[in-house]
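Take a look at the following structure, please.
Removed from the display is one protein chain of the complex; every other protein chain stays in position.
Right after this comes chain A.
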Amino acid sequence: MDWFLQQLINGLALGAIYALIALGYTMVYGVLRFINFAHADVLMLGAFAAYYLAPSVAKVFGPSTVPTALTVMVLSAVICAVIGMLIEFLAYRPLRHRPRLTVLITAIGVSLFIEYTGQHEKVFGAATKAFPTLLPQKEIIVGALRCSSNDLVVVGFTAVLLAAMWYIVQRTKVGMAMRAVSFNEQAASLMGVNVNAIISFTFAIGSALAAIGGIFFAMRAPGIEPLMGVQPGLRAFIAAVLGGIGNLPGAALGGVVLGLIETFFGGMPGLSDYRDAIAFALLILILLFRPAGLLGKMQTEKV
């Protein structure tokens, strides 16, 4: 039972991180119908932004305090939002009305560009760097149960962000415009929606969430390096597909499911080496029975 609870908390924290990243994949897919492979690298840039910002911010608010952590996260999110908008503007917008495959390959190109530029010694360098302690880390022990306070922070903070995202998309005017653009770009422009601005906004939000996800991931990882985004990026992408690509609650659910699977199987003696195989087998199974994902709707549009 304790083991179960322990894994549950671990899995939720990991799943929360995947969920944050998955939102970016699914939102961009929603408006542009392609997978932004560079998203994985934006989360890495978020972690690096935090790495470089932390010492200066710590001088103001003190090392590993809540204001420091919050300031670093907000600044990194803003930096990544700008980077996300730039990627869209420079790489994807000129290809807007080209075949999806062209855009997809460009996305892979952008991703490789960021990864290998980052590995250059004059940029970040390929070596793993120790991520600064942003928050005072406490071990919380209840009976035989131990969990890190960071995991609880990750889960709580993510829940707030997901709720905020839901509010933005479902209850605000810009969110309504995002949904309209996602359904039909031309019809949205006939309502007076500046489609380019909405797409930029989508990239900004998605990238900001990725930055937070990247920082959370770095807090749990041994260190950061320019390829660190690849693995969680892939998982988050799978989470988005699992939940139903283009569907926001689906991405969140997919992330949590994937995080739980990974920690539960990873935690079982003898099975840990197979956790990815199991996760992917499950994904294939689910998609066989629900091709549109857990919460995805089958297309039933009237024409």
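In this section, a residue touches a chain if its C-beta (ideal position, glycine included) is under 8 Å from a C-beta of that chain, and two chains touch if they have at least 3 such contacts; residues count from 1.
Just so it is clear, contacts and distances are computed from a predicted model.
Hidden from the displayed complex is a chain whose UniProt protein name, among "Acetolactate synthase", "(2Fe-2S)-binding protein", "Maltose/maltodextrin transport system permease protein MalG" or "ABC transporter-related protein", is "ABC transporter-related protein". Checked against the full complex, the candidates A:184, A:231 or A:272 give a single residue touching the omitted chain, namely A:184. Only one residue in the set A:91, A:176, A:227 or A:268 touches the chain that does not appear here, and it is A:176.
The chain not shown here is touched by just one of A:83, A:147 or A:193, and that residue is A:193.
Chain A meets the missing chain through residues 173, 176-177, 179-180, 182-184, 186-195, 300-303.
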